[in-house]
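Missing here is one protein chain; the remaining ones are kept as they sit in the complex.
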Amino acid sequence: MMQPSTTDPAKITAMHTILNSAGETTDGYDPGLPDEELLHYYRSMKLVRAFDDICLKLQRSGRIGFSIPNLGIEACQIGAASALRKDDWFFPSYRDFGMALYHGVKAVDMMHNMFGNAHDSAKGRQMPVHFSFTDPIKFASISSPLGTQLPQAVGAAHAAKLRGEDTVALASFGDGGTSTLGFHSALTFAGVWKSPVVFLCQNNGYAISLPAHEQTASDGYAIKGMAYGVRAVTVDGNDVFAMREATLEAAAYARAGDGPTLIEAVTFRMGGHSTSDDPSTYVPKEVVDEWAQKDPIDRFEKFLAARGLWDAAKGEATTAECLAEIDAAAKEAAATAPPKLETIFSDVYEEIPAHIRKQGEASFELQKRLGEAAAGDGAFPL
Amino acid sequence: MMQPSTTDPAKITAMHTILNSAGETTDGYDPGLPDEELLHYYRSMKLVRAFDDICLKLQRSGRIGFSIPNLGIEACQIGAASALRKDDWFFPSYRDFGMALYHGVKAVDMMHNMFGNAHDSAKGRQMPVHFSFTDPIKFASISSPLGTQLPQAVGAAHAAKLRGEDTVALASFGDGGTSTLGFHSALTFAGVWKSPVVFLCQNNGYAISLPAHEQTASDGYAIKGMAYGVRAVTVDGNDVFAMREATLEAAAYARAGDGPTLIEAVTFRMGGHSTSDDPSTYVPKEVVDEWAQKDPIDRFEKFLAARGLWDAAKGEATTAECLAEIDAAAKEAAATAPPKLETIFSDVYEEIPAHIRKQGEASFELQKRLGEAAAGDGAFPL
Amino acid sequence: MAIQTLIGAVNDGLRTAMRADESVLMFGEDVGLKGGVFLATGGLQEEFGKERCFDTPLSEDGIIGAAIGMAMNGMKPIAEIQFQDFIFPAFDQIVSEAAKLRYRSGGQYTAPMVIRTPYGGGIRGGLYHSQSGEAYFCHTPGMKVVIPSTPYDAKGLLLASIADPDPVLFMEPKALYRSVKGEVPEDYYTVDLSTTRTVLEGEDVTVFCYGAMVPVVEKAAAQAAEKGISVHVVDLRTLLPLDEDGVIEAAKKTGRVVTVTEAPRFCGYAGEISAIVAENAIEYMEAPVLRVTGFDTPFPNTLEHHYLPDARRVIDAIEKVYSF
Partner (left out) sequence: MAIQTLIGAVNDGLRTAMRADESVLMFGEDVGLKGGVFLATGGLQEEFGKERCFDTPLSEDGIIGAAIGMAMNGMKPIAEIQFQDFIFPAFDQIVSEAAKLRYRSGGQYTAPMVIRTPYGGGIRGGLYHSQSGEAYFCHTPGMKVVIPSTPYDAKGLLLASIADPDPVLFMEPKALYRSVKGEVPEDYYTVDLSTTRTVLEGEDVTVFCYGAMVPVVEKAAAQAAEKGISVHVVDLRTLLPLDEDGVIEAAKKTGRVVTVTEAPRFCGYAGEISAIVAENAIEYMEAPVLRVTGFDTPFPNTLEHHYLPDARRVIDAIEKVYSF
């Protein structure tokens, strides 16, 4: 349905919406999904929102240092994730963890990361929201330097292709991420190699304080695909069905050996860049108000309501359930001990080399002799 | 005449030729240039060819280590250079020195660089063909790492624009150069800043051994302008008039404050990548033969002949004259002493700091005591 | 003179430079309307307009590359890299271009510019918001590397860096941004580059340090004094070109040397100090030349206070060389 050629700008920049703000679908579209699956979409989006809410409280009360809000972009994550298989690869940004929740990563495992505790799969080495999971999906370790995951996704996809597997790699990034060198090299290589990659650019209007139209002079972001001979589409990012269909199509295209797709999901970051950022100094209020009308969960609720799957009470019940689940997860994570001192020294290499081992031993000895180092306050400015 | 919008791919990728292989111009085009200027174009192209010929001999006989041939691409350099003013900035690649010759840089000054001698404006620090001149044009110091000059050109142009000057910066690079990070950041910034830059991509068919169609999957190179909202055109790079007109237009567009242009000059590297490279292992002979029919000097000679400005005898005379000029330059440069030992230690900073001064003094003292270091053979493999 | 924080002094230095010289430009990610993620550039766009203080697209390569071009063409660019950890996409422009332009062009082209960037740990930033990469740049001839540790030096060294004819990497210890305060003159003044600052005169042990390690060493020195050890503390403040003679002299003075940095040890800056001492003053040494540094691991998050040298570790090293 939305498979444009890569050489017609009008088709590339035309926005694809299936589910509008009134909760109606275009041309009688039916997702063809069982009710449980639709409700799983709903619950996943609500879980993301609950996770954000609890994290904000934890950050405000000084329990965690930092969090990244997802308000307004939940449909991008859930729609895209729903189109991928469990054996596909995810190369996410820090604003993508709804994808992990959708696929069954446990909230408590995510909370362990937010607290950087002994059960954190990253062993307390990364800032909050820099998740890394191998199970139940390959949700590859999130990095802070922007754009670096993109050529890595191409490499992982290329490896699968060489082995004749039909898995794809999803590489996700923001409007700001398109200016990085990783974007340029990844699209160049994927274009030439016809790699099975789905490039998902979530254009959420801002890169911290820089508006998306000052990031580049191009006519939107999907059009950038033309510079690389990469198939490209523009999708309403607040529409979970359009996201799902575009991603399904891109994945099918990739699995068939036809190459990568660049999806621009047009959406809006309704909160700050992070829990440390105050967007009111740089985002005009009118813009926020306008986007508030397009909330992805609202419109999905209307859709569910029309199917008899939703009413206000059910909505509140789901909210309460999600909050309770996340809250329990946070409590468990908060009660978990910090990582052991040894974790500073392991995993630099598979085996600990002599010089690092010595540094570790000296450190343990010092701690025994002179006591523990004093922790700082952990407030993160950004 | 060739001002396409940046959003119509057909216009961007359409090849603009004015002077065809038969030496005829399109639609009765007349360059409107005095005969001396036309002959200056001719002589400049022949000078480049003579420079190449002499350098090849010097390299083969071990007098210089390395040179970069320009056979086939002379019109790109002369056509583009002729469209710029002496107060414009040049950010060239190593395969652009015809631009310097056109604007009056002396062959002997270039030869001093080829020999890296005491009169070399780069003080013998750079490999051959890495020129740097400030007079009579700002021909900015050539670097080996590819693409780095592109954002620098944007910065230089932006500085001029901030001061209200109407100079432009020409940034020149190859098909391979488009994959570098410098290309991506330069076009991103120039697009957003509307910088007065002319981006000249000389698509000469190869990046060392990689064919241009394996460098990127895009439909040519000009189309990449669309990813940045940058005006773009495709030009016959073997046609000195098309090159001149496209560059004039791009420069006028830039001077008027309308922003950058990406020019793709379609041409062909008829020789090896350098004097150390044997292209016969990777360039199909048919392709070379085909391009031999499109020689830029041939067609310009036919054009001149039709105006009564050229015949075979005049052509030979010019060749002989150019060879003599370059040969004399080479002899002078060969007879010039190498740089002084001191030049190793100066120009790291404006003032020589203590630690470098000490290293220099120790080195002078050692040389006095133990004699000079022995020079190697200087053969360069690439 | 007003009492200012270190970040206040940086802001003051920028403002002073921009008032004094129209060609000074300040740009980078989020430095305009937002005033920078740490607010180091707060109010500059308001005072100097969008042409002199502006946001850029998200490309460090573009930021530094464009800065070089501006510098070549007569402007005095100050480029902010939001965190030093994100300077690596611009590594090629810094190491291959800014640092080598004067040399490779025989002095015909130069890139007088300042790259400002917050560095170091102490804010629970984990692997990528905590690094101290000074050694990478100190191994790069053509660069200057400056790190202040007091508000007075922050403004004075910044103004000297802006006035310098060569490219300067100005690394700001983010852990000290708001935790140190001091008197800062309101007018224009400079602190000469390539000079060290004697933080404390002492007789028994010499400790070299810079940036956020200076207060840590001061604390350790105070504790050592209580134990009867007199510590001579030197803030290197310009790491490259270093005042080597000053370092050698201070090392000879006590014959016992410790260098404290938060960066990893292997091939780091502390090793250079040890090497200079071992090369030029070994006859004076009465004890091993020690290093107290971050570990040779990436920077952890939850346990960063164990990773970062603290007074405990510094005093331990001081006692070791003292009692050797």
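A, B and C label the chains in the order they appear, each numbered from 1.
Assume contacts are C-beta pairs under 8 Å (C-beta built on N, C-alpha and C of every residue); 3 or more make two chains touch, one makes a residue touch a chain.
All of these numbers come straight from a predicted model, not from anything done at the bench.
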Point to revise | Residue among B:G98, B:G155 or B:G177 that touches the chain left out of view | key: B:G177
Check your understanding: Out of C:F54, C:Y109, C:Y128 or C:Y177, which is the one that touches the chain we can't see?
Key -> C:Y128
Exercise for review: For the chain that's not shown, point to the residue among A:I12, A:L38, A:A81 or A:A156 touching it.
Suggested key: A:A156
Study note, to complete from the structure: Which of C:D55, C:E272 or C:E304 touches the missing chain? It is C:E272
**Study point:** Interface with the undisplayed chain - residues on chain B
**Key:** 65-66, 115-117, 124-127, 130, 143-146, 176-177, 179-181, 207-210, 214-216, 281-282, 338-339, 341, 343-345, 348, 355-356, 359-360, 363, 366-367, 370-376, 378-382
Practice item. Spell out the interface residues on chain A facing the chain that's missing from view. Key: 89, 91, 120-123, 125-126, 130, 132-134, 140-141, 143, 145, 148, 150-160, 162-163, 169, 181-182, 184-186, 188-189, 192, 346-350, 353-356
Point to revise | For chain C, residues in touch with the removed chain | key: 85, 88-89, 91-92, 95-96, 99-100, 103-104, 127-128, 135-136, 138-139, 141-142, 240, 242, 263-264, 266-272, 274-275, 277-280, 282-283, 285, 287-291, 295-298
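Methods note: only the chains that are shown with their structure count from here on.
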Study note, to complete from the structure: chain B and chain C have mean C-alpha positions lying a whole-number Å distance apart equal to 40
**Study point:** Sites on chain C at which at least two other chains make contact
**Key:** 57, 59, 61-62, 89
Exercise for review: Could you check chain A for residues that touch two or more other chains and list them?
Suggested key: 179, 181, 214-216
